[in-house]
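Quick one: structure below, then a few questions.
Removed: one protein chain of the complex. Kept in place: all other protein chains.
Chains here go by letter, A, B and C, matching the order in which they are written, and residues are numbered from 1 within each.
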Amino acid sequence: MGKVLVLYHSDSGNTANMAQFVAEGVRSVDNTELRFKTIDEADADDLRWCDGLALGSPTNPGTVSWRMKQWWDELPPDLWSTIDGKIGCAFSSSGGWGGGAELACMALMIVMMNYGFLVFGVTDYVANQFTLHYGAVMAGEPRKDEEKEACRRLGRRLAQWVAVFINGRKDMLPVHEKLPE
Amino acid sequence: MGKVLVLYHSDSGNTANMAQFVAEGVRSVDNTELRFKTIDEADADDLRWCDGLALGSPTNPGTVSWRMKQWWDELPPDLWSTIDGKIGCAFSSSGGWGGGAELACMALMIVMMNYGFLVFGVTDYVANQFTLHYGAVMAGEPRKDEEKEACRRLGRRLAQWVAVFINGRKDMLPVHEKLPE
Amino acid sequence: MGKVLVLYHSDSGNTANMAQFVAEGVRSVDNTELRFKTIDEADADDLRWCDGLALGSPTNPGTVSWRMKQWWDELPPDLWSTIDGKIGCAFSSSGGWGGGAELACMALMIVMMNYGFLVFGVTDYVANQFTLHYGAVMAGEPRKDEEKEACRRLGRRLAQWVAVFINGRKDMLPVHEKLPE
Partner (left out) sequence: MGKVLVLYHSDSGNTANMAQFVAEGVRSVDNTELRFKTIDEADADDLRWCDGLALGSPTNPGTVSWRMKQWWDELPPDLWSTIDGKIGCAFSSSGGWGGGAELACMALMIVMMNYGFLVFGVTDYVANQFTLHYGAVMAGEPRKDEEKEACRRLGRRLAQWVAVFINGRKDMLPVHEKLPE
């Protein structure tokens, strides 16, 4: 079984809403176990447990929220350098398009890289002119089909990479998923 | 007179289209002289001439296009460190939302910072959930009003900062521009 | 008088040590008023007051510390978009060279850009193979002459840009400062 953690912080509910769709995507991959937690519910053991992590934060001034950052900064110091080799990806909701959600995703991936994660984006377009190359990004909450699908696709790809790389299920190698017809 | 250079590279025409609206914004500020050039038309003298620079590139794999990068890398070596203190901002068109245009704008601003520029984004929202906090970003070409206005606002803000900081016109200090009614 | 705020958070004392040298650089520019504060001592009025800001944080997992981030995230919401047009720069101490201090400086500058700041790095080399193109970066605390000088140069350049751009003292335009003989 692949083990996937969806871990997020949300103030307004927008990132929480994204997280629900990310979790849907994770669940769409069989033989995958999901933990779905806010930063108030998760601790170092959840990080140790997971093979893959989808990490979500609001875009607060162009980067990760202080609450999400606090969660990482206050992990037990002896955790660091003992959990290398997990797979990570990011999602973020900002106040508007052009508001820094891509930069916030990069900040989240930088934190994960610091902990030895291998991080990725998704090449797929989920609709015309809508993709998630550096994580799933949103203005506000997901409303349109493609916005929801971007979140789902992120979670699905994470679970697929975990299946392929951690569980050795080469048959799960994602072929480039097609645009909806 | 403030001197503003709009300098861009465009393959598909999308970034060129953005540049036209950026130039409109520059022209909306009185006592501002505009040079509007592609990288094939511009040289080091244009850089030396300008007080402010709006720099535009397609988002090619998540960062600046090689042609735009070549333009900077092939500037005369003795230019570097002699033009510090100009004002810069960025714009970029990517294949889709979530496709890296914010990251490309950061790359453009990093190049300008290396040349001693002071770089900025724009706090204004130009419509509900549409802003340009780290430069004007677009999926494809600007079509909607707010997409065109984001480009205009970038050029306008650049010309305003040049007026305020370079030409000492404190009356040009932009008050936060309101959303269109 | 130019008004410069050196604002920092420090856990280990390393970033605090950098801040002292940044402040020295600020003081080296005449007609400049300095406020030197930790995040526990500063509030929104200090931000409003300043023309220029040198912002320092430890590099905690590759980006800004949660405590510094909290300071920004908990500013009064009505401050945002009312203080555009200040000048900012960054400094950060990480655990080691290659440990993310440049990325942390970028995160600090992204936060400032979100608040409408114009941000800059310094083209000068302060010694052979030692510069501060995207802010002053350090492994641990500044010990070598060039490490101290990088911090000083950052503060000095900030005060110079404030003199030139905010106070209209064109004579303060920094000529590219030479390497120490």
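Please note the rule applied: a contact is a pair of C-beta atoms (placed from the backbone, for glycine too) under 8 Å apart; a residue touches a chain by one contact, two chains touch by 3 or more.
Remember, predicted model here, so these are calculated numbers, not experimental data.
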Of the residues B:Gly13, B:Pro61 or B:Gly168, which one touches the chain left out of the display? B:Pro61
Full-complex touch with the removed chain, picking from B:Ala54, B:Ala90 or B:Met113, is B:Met113
Given the contact definition stated above, which residue among A:Val6, A:Ala23, A:Val64 or A:Val119 touches the chain not shown here? A:Val119
Extract the touching residues of subunit C with respect to the undisplayed chain. 62, 95-103, 106, 125, 128-137, 139-140, 150
Residues of subunit B in contact with the chain not shown: 60-67, 69-70, 72-74, 100, 103, 107, 110-111, 113-115
In subunit A, positions touching the absent partner: 80-82, 84-85, 87, 106, 110, 113-124, 133-134, 161, 164-166, 168, 173-174, 176
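Going forward, only the chains that are shown with their structure count from here on.
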Need the CA-centroid distance for the pair subunit A / subunit B, whole Å please. 31
Rounded to the nearest Å, the gap separating the Cα centres of subunit B and subunit C is 24
Touching two or more other chains, which residues of subunit B qualify? 106, 133-134
